[in-house]
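A single protein chain has been omitted; all remaining protein chains appear in their positions.
Chain IDs A and B follow the sequence of writing; residue 1 opens each chain.
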Amino acid sequence: MSIRTSTSRKVFLAVNAALLTLVSLICIAPFINLLAVSFSDKTAVAAGEVTFLPVGFTTVSYEFITNSSKFLDSLIVSLKRTVIGVPLNLLLIVLTAYPLSKSRKDFRARPYFSWFFVITILFNAGLIPTYMVVKSTGLINSIWSLLLPGALPVFSMLVVMNYMRSLPKELLEASYIDGANHLQTLLRIVLPVSAPTIATVTLFAFVDHWNSWFDGMIYMNRIENYPLQTYLQTVVVNPEEFIRNNTDLSGNLSKYLSLVSARTTGAAQMFLAMIPILCLYPFLQKYFTTGLVMGSVKE
Amino acid sequence: MQPKLLRSDRFVREFPLYLMILPAVLLVAIYSYGSMGGVIIAFQKFIPAKGLFGHQQWVGVQNFHTLFSMPNIGPVIRNTVVIALGKMIAGIIVPVAFALLLNEIRSRLAKRVFQTLVYLPHFLSWVILSGILINLLSPSEGFVNILLSKIGIQPIFFLGNAHAFPATMVVSDVWKTFGFGSVIYLAALAGINPALYEAAVIDGANRWKQTLHVTLPGLASIIVLMTVLGFANILNGGFDQIYNMYSPVVYSTGDILDTFVFRLGIEQAQYSLSTAAGLFKSGVSLIFIVASYYLADKFTGYKVF
């Protein structure tokens, strides 16, 4: 496309670039501000002096947090949850998507199973019934309450199933003719070629587990068992509480009382909670995009 | 070319498939279908001590009568629909506009940088985002109001003023989602046949005309699709977002069905009423979901399942 750029076009391009820059800044500025606040002196923060650079640079908020058992406890719960939860999600997604990707000829019960799973997307039982089922299976206050009820993410499973269905038939038939059974075919043939989709749903599962907070709040009976986001929610709702709970009279934390505020420690905690997402961000951007496009605009 | 299978042969061949699917079936049966059975308490005067399977008093639809005679149920439904519709409409216009503008950028690097920056909020939880927003929107210390006061505008209580609250929810939701929402439109833009543009240029169309007559028609079907699918969420006001930012002061415009169900069930221990409200939401949503999926198929030939 070779169009000679007219003056009006040039003006448009300049304005457009400026506009997009502004929009991008609006998206990113709050996080830069958060980072700046977490490294700033509390009086500067309270006076509203901190914008995008720390004022009175200090790491005292981070020191305070790393001395707080509550933050560390919840971080460990979240790590545990992610480390067990993501592979569990993947296992069930693959084990379910593969049979459902078969034609009706190869797996007669397929349509019934498909509906069995799809109905769970269409109809939600609601808060109290779900709680009572989790309770009656004995999972309350156990990390499994965060893992088992959502162990099969149905949407992700459908994405993988659709992908597997689009694989060339010849590929699988060749494998069966070689005498491979279903499991061997799945492991040796289907999984390797499905790698991009698997990567996508892995990231879905990771972001889901890392960002969930409501289940932790409802199912966990002890604050020590809260996952990170649930714990952060309590900090957001009641910022002052964190400071008070961590500065008991005898503890050495009381010396921080005059140095940190709910704003600075809150910012530091939120920033720390963002780090895993930021680390995976390049992958998230790449595979989420392919996954989203694949899942939504399939032909 | 396959020989006809005997019943037993067939079973032997299919048996591993059943085994594979079994764990997921069991978990879904317990946690999804088990709780669907639990909605029965919406029709009972549920007393927890007797247990889910105990002998509970059957009251029919009385809980629904009580529910719909509550003074705030009307506003709650209205708020839900208003906020959800607002998010839906803005959630289409803004990403489409952004995709169109981004599409005009020729530098691949610049494009990439813009995308990287605007996608970020999408991946963060509402817990973190609301923590950030509460600080940013604070009337006296918040950055936004400090900016406003510099240009001579009185501070606005975005989260504490019933008039401003729904708009704040819609705008902050758009802020979180528009960048990532534009992905799908960018993909559709990339899929438009370049020959169409060339033909338009030969017809003497400028960029604006090209956008009007080539680009937008090229996006039309995906826009229709996203609109139709959006109706499936007509009763989803966004619990995570609103729960973490609302307060009693803005209940009149900010309380949605999900927060209402939560408060009824967990804060006020009205288990049957709460389940009835949840069931109402699920039932109406089901109709909208099925209808929207049907329309999506009819208008654009897109099958969700």
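Everything below uses one rule, namely that a contact is a pair of C-beta atoms (placed from the backbone, for glycine too) under 8 Å apart; a residue touches a chain by one contact, two chains touch by 3 or more.
Convention: contacts and distances are computed from a predicted model.
**Q** Tell me the UniProt protein name of the chain this structure doesn't show, selecting from "RNA polymerase sigma-70 factor (ECF subfamily)", "Nickel-dependent hydrogenase large subunit", "Extracellular solute-binding protein" or "Na(+)/H(+) antiporter subunit B".
**A** Choosing among "RNA polymerase sigma-70 factor (ECF subfamily)", "Nickel-dependent hydrogenase large subunit", "Extracellular solute-binding protein" or "Na(+)/H(+) antiporter subunit B", the correct UniProt name is "Extracellular solute-binding protein".
**Q** One chain is left out of this view; which of B:T116, B:N161 or B:S221 touches it in the full complex?
**A** Once the missing chain is taken into account, the touching residue is B:N161.
**Q** Among B:I47, B:I192 or B:V224, choose the residue that contacts the chain missing from this document, as touch is defined above.
**A** Considering the complete complex, B:I47 is the one touching the chain left out.
**Q** For review purposes, identify every residue of chain B that touches the missing chain, sorted by number.
**A** 47-52, 66, 70-72, 134, 138-140, 155, 157, 159-163, 247-249, 251-252, 263, 265-269, 271
**Q** Going by the touch rule given at the top, which residues of chain A touch the chain that is not shown?
**A** Considering the whole complex, chain A reaches the absent chain at 46, 128, 131-132, 135-136, 140-141, 217-218, 221-223, 234, 237-241, 244-245, 248-250, 257-258, 261-262.
In the analysis below, only the chains that are shown with their structure count from here on.
**Q** Which part of chain B faces chain A closely enough to touch in the complex?
**A** Chain B reaches chain A through residues 10, 13-14, 16-18, 20-21, 23-25, 27-28, 30-39, 41, 52, 98, 101-102, 104-105, 110, 113-121, 123-125, 127-128, 130-136, 141, 143, 146, 175, 179-180, 183-184, 187-188, 194, 197-198, 201, 207, 222, 239-240, 244, 261-262, 265-266, 271, 274-275, 278-279, 281-282, 285-286, 289-290, 302, 305.
**Q** Provide the residue numbers of chain A that touch chain B in the complex, in ascending order.
**A** Counting only chain A, the residues touching chain B are 1, 3, 9, 12-13, 16-17, 19-21, 23-28, 30-31, 33-34, 37, 46, 48, 51, 92, 95-96, 98-100, 102, 106-109, 113-114, 116-118, 120, 122-130, 132-134, 136-137, 148-152, 154, 157-158, 181-183, 186, 207, 210-214, 218, 229, 232-233, 235-237, 263, 266-267, 270, 273-274, 277, 281, 284-285, 288-289, 292-293, 296-297.
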